[in-house]
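Supplied in structure tokens, the structure appears directly below.
Take a look at chain A:
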Amino acid sequence: MVAGLLLLALLTGLLGLVLVVSARRIPADAITVVDRLDSVLPHTQCGRCGYSGCRPYAAAIAAGEADINQCPPGGDEVIVALSQLLGRPAKALDESFGLAGPPIVAVVDEDICIGCARCLDACPVDAILGAAKFSHTVIENECTGCELCIPACPVDCITVTENTSQLDARAAH
Partner candidate 1 sequence: MTDLVLIIIATVLVNNLVLTKFLGLCPLLGASTKFETAVGMSLATTFVLTLAAAGSYLVDRYVLVPLDIEYLRLISFIVIIAAAVQFTDTVMRRSSPMLHQVLGLFVPLITTNCAVLGIALLNVQRSVSFLQAVAYGIGGGLGFSLVMVLFSGVRERLDFADVPTPFRGTAIALVTAGMMALGFIGFTGLVQE
Partner candidate 2 sequence: MKFANNAAPHWRGAESVPVLMRQVLYALVPALIGLVWFFGSGIILNILVAAVVALGCEALVLRIRKRPVGLFISDYSALVTAVLLAMSLPPLTPWWVTATGTVFAIVFAKHLYGGLGHNVFNPAMAGYAVLLVSFPEDMAAWPLPRGVAPDQQALSLLTVLQYWATGAMPIDVSVDAFTAATPLNSVKGQLGMMRTMQEIVGGPLFGNIAGRGWEWINTATALGGGWLLYRRIIRWQIPTAMLIGLLVPALVLYIVDPATHPSPAFHLLSGGTMLGVFFIATDPVSAAASNRGRLIYGLGIGIITYVVRNWGAYPDGIAFAVLLMNLAVPLIDRYTRPRIYGHGT
């Protein structure tokens, strides 16, 4: 009886030791789950998913805290890509996080703009050009349509419009 228990304890201990050693020795893959998930997100950094940016959202998905259908700018394509990566069924966009729509870009009405430069700091991709006291303008090609600059503007001179640069490119193609 005692011998049996002792032996079992010994066996368990031995196996535990093997596990501890192996856990330290096995090399880790450099590309993490968060990297993979992050790579399919649209990187608008708009924060509509409820996280402060795309990477935090990817981390939340990996941790099981967020669902895969919380990214309105990504639309169905991103949901499908995430579902394929994670081997889960795709689902419809959760519209409480916003609606998917055509690609949009921000436009600064330069007649109203007072040159306060606040939108410059709000833009996550540095797509607004300008300096204090000078009218600002949006680099259409780089704007992701995240709309983060809109609340930052004290005179409400920023609006969004459908992004036509892609359509033009398509016609040229």
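How were these candidates chosen? In short, all candidates are chains of the complex that A comes from, given by their letters.
To be clear about the criterion, contacts are C-beta pairs under 8 Å (C-beta built on N, C-alpha and C of every residue); 3 or more make two chains touch, one makes a residue touch a chain; residues count from 1.
What you are looking at is a predicted structure, and each value in this text was computed from that prediction instead of being measured.
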item: Pick from 1 or 2, the complex member that touches chain A; value: 1
item: Chain A to candidate 1 touching residues, read off their complex; value: 1, 3-4, 7-8, 11-12, 15-16, 18-19, 22-23, 26-29, 31-33, 36, 62, 84-87, 89
